[in-house]
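Please find one structure pasted underneath; my questions will follow.
Coming up: chain A.
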Amino acid sequence: MFQGGGVPLSWYLILSAILFSLGVAGFLFRKNIITVFMSIELMLNAVNLSFVAFSYKLQQVNGHIFAFFVMVVAAAEAAVGLAIILTVYKNRSSLDIDDVSEMKN
Partner candidate 1 sequence: MEFYVISLVKIAVVFAGFMTVLAYLQWVERKVIAHVQVRVGPNRVGPHGLLQPMADIIKLVTKEGFLPSHVHKFFYLLAPFIAVSMALVSISIIPFGSEIKVFGYTTWMQLTDLNVGILFVLAISSLGVYGIALAGWSSNNKYSLLGGLRSSAQMISYELPLSLAITAPLLIAGTLSLREIVQSQGGYNFGFLPRWSVFAGPFPQVFSFIIFVIAGFAETNRVPFDLPEAENELVAGFHTEYSSMQFASFFMAEYANMVTITCITTILFLGGWQPLFPASLGSNYLPPLLLFFVGALLLFNGLNPRRRKDRFSLPVFAVVFFLLGILFLVPAVKPILVPFFWFAAKVGFLLFTFIWIRGTLPRFRYDQLMSFAWKFLFPAALINLLITGLLVALTAK
Partner candidate 2 sequence: MDLFFFVVFAVVAIGGGVSVVLQTHPISSALSLVAVMGSLAVLYLLLGAEFIAMAQVIVYAGAIMVLFLFVIMLLNSGGETKPGRSAMVKVLGVPVLAGFVAIIAYVFSLSFNDTLAVHFGGFSDGSARSIGRAIFGAYLLPFEVTSVLILVAILGAVVLARKELD
């Protein structure tokens, strides 16, 4: 089984789904703002993997272009998001998302 053959395409998509659900779990259950942000990046990476896998299936380069744009947008979002996190830390001295909400209950 190690020679020849290849890897079925559905395995790549399953891996992408697993990583995406791990990202969702981290996003919902963690309390540190930075870890929540990193779970978002994990979700974006999982989506990139399925874009590239489908690009292989359809034998076109468009999936790669989508993945490239996702990377660019993630970079811009990371820059602004981390600046926001720094400002939040400066104002509240805590990185706990429960301390940031000012709405009652």
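Miscellaneous remarks
The definition used in the following text is that contacts are C-beta pairs under 8 Å (C-beta built on N, C-alpha and C of every residue); 3 or more make two chains touch, one makes a residue touch a chain; residues count from 1.
Selection rule: all candidates are chains of the complex that A comes from, given by their letters.
These figures come from a predicted structure and were not determined experimentally.
Within this complex, the numbered candidate that touches chain A among 1 or 2 is 2. Interface residues of chain A facing candidate 2 in the complex, by the touch rule stated above, are 1-3, 5-15, 17-19, 21-23, 25-26, 29-32, 34-35, 37-39, 41-42, 45, 48-49, 52-53, 55-57, 59-62, 64-65, 67-69, 71-80, 82-87, 89, 94-96.
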